[in-house]
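Here it is: the structure, laid out below.
Heads up, one of the protein chains got dropped from this complex, but the rest are sitting where they should.
Naming follows writing order (A, B and C), and every chain is counted from residue 1.
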Amino acid sequence: MHITLEQAEKAISAARIKAIEIKTQMCLAILDSGGHLKSFDRMDHAYVGSIDIAIKKARTAVYFGLPSGEIGKLSQPQGPLYGIEQTNEGLITFPGGLPIVNKDGVMIGAIGVSGSTIENDHLVAYAALEALDLTDMPDHPKRT
Amino acid sequence: MHITLEQAEKAISAARIKAIEIKTQMCLAILDSGGHLKSFDRMDHAYVGSIDIAIKKARTAVYFGLPSGEIGKLSQPQGPLYGIEQTNEGLITFPGGLPIVNKDGVMIGAIGVSGSTIENDHLVAYAALEALDLTDMPDHPKRT
Amino acid sequence: MHITLEQAEKAISAARIKAIEIKTQMCLAILDSGGHLKSFDRMDHAYVGSIDIAIKKARTAVYFGLPSGEIGKLSQPQGPLYGIEQTNEGLITFPGGLPIVNKDGVMIGAIGVSGSTIENDHLVAYAALEALDLTDMPDHPKRT
Partner (left out) sequence: MHITLEQAEKAISAARIKAIEIKTQMCLAILDSGGHLKSFDRMDHAYVGSIDIAIKKARTAVYFGLPSGEIGKLSQPQGPLYGIEQTNEGLITFPGGLPIVNKDGVMIGAIGVSGSTIENDHLVAYAALEALDLTDMPDHPKRT
């Protein structure tokens, strides 16, 4: 099941409110469960370079069913997944991408946020999940 | 001068209303004057293949300061710009992409619409310009 | 809803039987509704160049919810969608790709076949839909 545009707008709207609250300018991307762009907003004065990063953070999250930063723990030099970031036309292995998983444990999409520190990026992405009341994250979300 | 997020949302909102009115499901992309993604919405049930086309229609419009369909008149076999669609990582040479030009004749962005016939795609893109009260199209918009 | 591996195997198995029956060697690709590879077989002595074509035929079908050959009718020189084949990292606009749509009208994936004439390619792809009892093709399949 894919995220609807109504859900995507609710998520982006909440993320923007949080971004303004913490005085940041963000790129905000929502992808569906197939990794395809559903909705996107670039706030005024946000970095142009963050467009690609926000989208790739979301793609990383939805392609592997986990927060983008989790992969970064395994992809460092000497780590088991060293170099994984150059697969799938480019992954992002630092925080700011979160899968969106519905109440049945089915992944319906992902959000990617880029534009500030990774702590702020994550905070804003998390605000989107809270707005959807979908903050639970199973170990291995279902894909239907 | 780049399009603001407020303007982009107004444009996309008007385009969606028109798309619903004519019973279509569209991908709607707004780029700034540098050709970078500002805002995007994919309506539910719209083609996944239209994401790329909507964005490339808008890019074509903003890279050359004219409606995407205008290039198609010149890019046919035997035409003077035959093959131009392969440049710039892919242009779209059929209608649905329109530059957004402000009252001073300065191009501030573009809209690209894809998901139905080219007539419908153009109609929806034009509705966005009307919502911004920016339907005038100089021969060669200024770039600032 | 995505195609399951069980369905994908049934589809590929039926396609191979048909390919053998008409004395051809085919590449057979099944994608899920997001356009991602689910199952693939290259029959012995099939063209290596058909791998990419089979996958792109299926991608074309699932990205636009219609048989790949339908786009070819619109993408010829002077046609309304001239040049569309260079979007989405390459589409195939001749027959051999078919969307797989379930009984509820929801697109769950696509099959792409390449290796012989376009008539044979289509025939083999169609045999896969028959095996799944999913030959009905709505005008605009739902995407959920």
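Note that a contact is a pair of C-beta atoms (placed from the backbone, for glycine too) under 8 Å apart; a residue touches a chain by one contact, two chains touch by 3 or more.
Just so we're clear, the structure is a prediction, and the values are computed from it rather than from any experiment.
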{"item": "Candidate in contact with the missing chain, chosen from C:Lys18, C:Arg42 or C:His122", "value": "C:Arg42"}
{"item": "Footprint left on chain A by the chain that the document does not show", "value": "34-35, 60, 62-65, 77-78, 80-84, 86-88, 91, 140, 142-143"}
{"item": "Chain C residues that touch the omitted chain in the full complex", "value": "4-5, 8-9, 34, 36-44, 48, 51"}
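The rule we apply is simple: only the chains that are shown with their structure count from here on.
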{"item": "Graph class of chain-chain contacts, one of line, ring, star, complete, other", "value": "complete"}
{"item": "Same-residue or different-residue interface between chain B and chain C, half as cut-off", "value": "different"}
{"item": "Chain centre separation in whole Å, for chain C relative to chain B (CA means)", "value": "30"}
{"item": "Chain B, residues touching no fewer than two other chains", "value": "44, 48"}
